[in-house]
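Note that this complex is displayed minus one protein chain, with the remaining chains in position.
Up next is subunit A:
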Amino acid sequence: MGKKPVKQTQKTNKLMREEDLVSSYHDMLLIRRFEERAGQLYGLGKIGGFCHLYSGQEAVVTGIAKAKLPEDQMITAYRDHGHILACGVDPYNVMAELLGRADGVSKGKGGSMHMFDVDKHFYGGHGIVGAQVPIGTGLAFANAYKEDKNPAVSITYFGDGASNQGQVYESFNMAALWKLPVLYIIENNQYAMGTSVERASAQTDLSQRGRSFGIEGRQVDGMDIEAVYAASLEALEHARSGKGPFILEMKTYRYSGHSMSDPAKYRKREEVKDMRQHHDPINMLKHRLIERKLMNEEEAKKIQDDVFDVIEQAANKALENVEPDSSALMTDIYVEENHAG
């Protein structure tokens, strides 16, 4: 971590700044449009394998991205396109990864589920449900090990499904025991693949899952970016100040199926439609911005058009990009460096 002349130690104002609100509209739209385009390219057979879309959940990563400090790390599971975009990675390289092309963030070797950008403090992109939770706790361990007065916080995301995994509780215990600077974000989108929270969890208030370890938790309206921002800011401050982990359960919703091959028989179409029409995080923010006169319809349209163009260009350029050279097949298995240091 390079030292900057003036290092931010913690953001404090719980209200989002006006320019952050307007840029959030752009950032959320960028994720939405990216996922729509990814869905189309999957349908065209251009994207292979598994593809888990983030549409509907954009306020969560975007609000947290506005509240975090640049060196705070993020790590998540396989529904990771929104997270890496929120870390500021070029949509071109993300789309190229989805397409399995040479310019992909992981050189085409990881695909949809395995996005990484260590320079931007994004640690992936993990395919085994719950496995990123001890790893994120380990990032926090490393932050604490450095004995910085204002350590970076590891923002560790997982879903309502992963919240039932054993290793999550092993991690909670160690994080609380050693007061590690970690913020656990449970993105509760109501369905673990096709199983609703009610059918899988004895205690459905997932924010209380850390209680027996003394970890404070709170439920947040994950469709409301301002609520996400305010709660994250407070939780980040808690974790950074040496008080140990914090849990935020973001109540959110995914519009798409679990993956592209989801027949979606476990929920009613009206439910999805109702969420899209009445609780959409992007539309809600747009109405607020217009109401508060921070943006007008014309400006909104301009942002929409810009985002559309950016994603079109990214997608078209990625489609032109070559597949990885065959010489890439057997590289990156080991670090070819003897006895560093």
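We take it that a residue touches a chain if its C-beta (ideal position, glycine included) is under 8 Å from a C-beta of that chain, and two chains touch if they have at least 3 such contacts; residues count from 1.
Please note the rule applied: contacts and distances are computed from a predicted model.
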Protein name (UniProt record) of the chain left out of view, among "protein-glutamate O-methyltransferase", "Cell shape-determining protein MreC", "Pyruvate dehydrogenase E1 component subunit beta" or "NADH-quinone oxidoreductase subunit M"
"Pyruvate dehydrogenase E1 component subunit beta"
From A:34, A:92 or A:116, residue that would touch the chain that is not displayed:
A:116
Could you pull out which residues of subunit A are in touch with the chain that's been left out?
36, 39-40, 42-46, 48-50, 73, 75, 100, 104-110, 114, 116-118, 123-128, 131, 133-143, 145, 154, 166-167, 170-171, 173-174, 177, 255, 260-264, 269, 272-273, 276, 320, 322-323, 326-327, 329-341
